[in-house]
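Every protein chain except one is present and positioned as in the full complex.
We just call them A and B in the order they show up, numbering each chain from 1.
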Amino acid sequence: MIANTLTVILILAGLVFFAAGTAGLLRFPDVYSRLHALTKADNVGLGLVILGLMLQAGGPADILKLFLIWVLVLAAGTTAAHMVAQRTWTHGEFESDR
Amino acid sequence: MEWLAQQLAPGLIYPTAGAILFALGLYGLIRRHHLVLRVLALNIMGSGVFMVLLGIAARGEGPPDPVAQALTLTGIVVAVSATAFALALVVRLARITGQAMMLPGPPDDDAPVDDISREEHAPSTEYERERRE
Partner (left out) sequence: MSDLLLVVFDLVLLVGLLGVAWRCLASTDLFRAVVLFITFGLLLALAWVRLEAPDIALAEAAIGAGITGALLLVTLERLRSIAVERRRGRPDEPPDPAGADALLHALHDPPPPRRTFVPALTFALVVGGLMVTALWHQPDAVGLEPVVDEHMGVSGVDHPITAVLLNFRAYDTFLELAIVLIALLGAWSLGRYDRLPARPAPGPILPGTLRLLVPVAIVTGVYILWAGSHAPGGAFQAGAILGAAGILLVLARPRDLPMAPSTPLRLGLAAGVGLFLAIGIIGLFIGPGLLGYPPEWAYPLIIVIEVAATLSIALTLVALFIAGRPAGDDH
């Protein structure tokens, strides 16, 4: 019961971060501030969702898999954001952004 | 409420959405001229077909039909290789003609049509260069 309540609270909190990140992605004016909003919000949001799901996991193997997913998404997201920022820095923003 | 949930069972609305996706892809395929967009439209049509297959496979009680799922899996891999080949053709066409468009046809049949194969283009490979000399 406590675990279920905690899961709901954690996932809802994660979704709030996702919503904030998406709002930033849609509303912010340029690539850098969008990346800033997206990566920070999504990393925390995903972390909270994963934490919530860990409370429902069947055993240590599932918990480990969920943790691994989070770490991999963190690594991939960081790299992708870095590449997007780098490309914008050297080549300017995409035309469709203006 | 019960009735509504029954009408909107996944076995019914997913195939319907698949049919709509197919029609949408068909519409895009006819209307857009850039070949990359046409490849995208074909892929969307393919996804519509997969959705029809999987939606029907999920109908009824019990586990879904594994044969339809296996066929879809095969279809996805075939779709990606066909897409890769189509994109290679698009790049080759752009290299020869400078365009990656399917331009609207001539207004009437008597008008001369540009023959791509005879268009002059710089030899792009050593093989062509040797052949020309």
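Heads up, the rule we're going with is that a contact is a pair of C-beta atoms (placed from the backbone, for glycine too) under 8 Å apart; a residue touches a chain by one contact, two chains touch by 3 or more.
Predicted model only: the values in this text are computed from it and were never measured.
Within the entire complex, contacts from the absent chain reach the displayed chains A, B. In the full complex, the hidden chain is touched by chain A at residues 72, 75-76, 78-79, 82-83, 86-87, 90-92, 94-96.
Along chain B, the points of touch with the absent chain fall at residues 1, 4-5, 8, 10, 12-17, 19-28, 30-34, 36-37, 39-41, 43-44, 47, 50-52, 54-60, 62-74, 76-85, 87-92, 94-95, 98, 100-101, 104, 122, 124-127.
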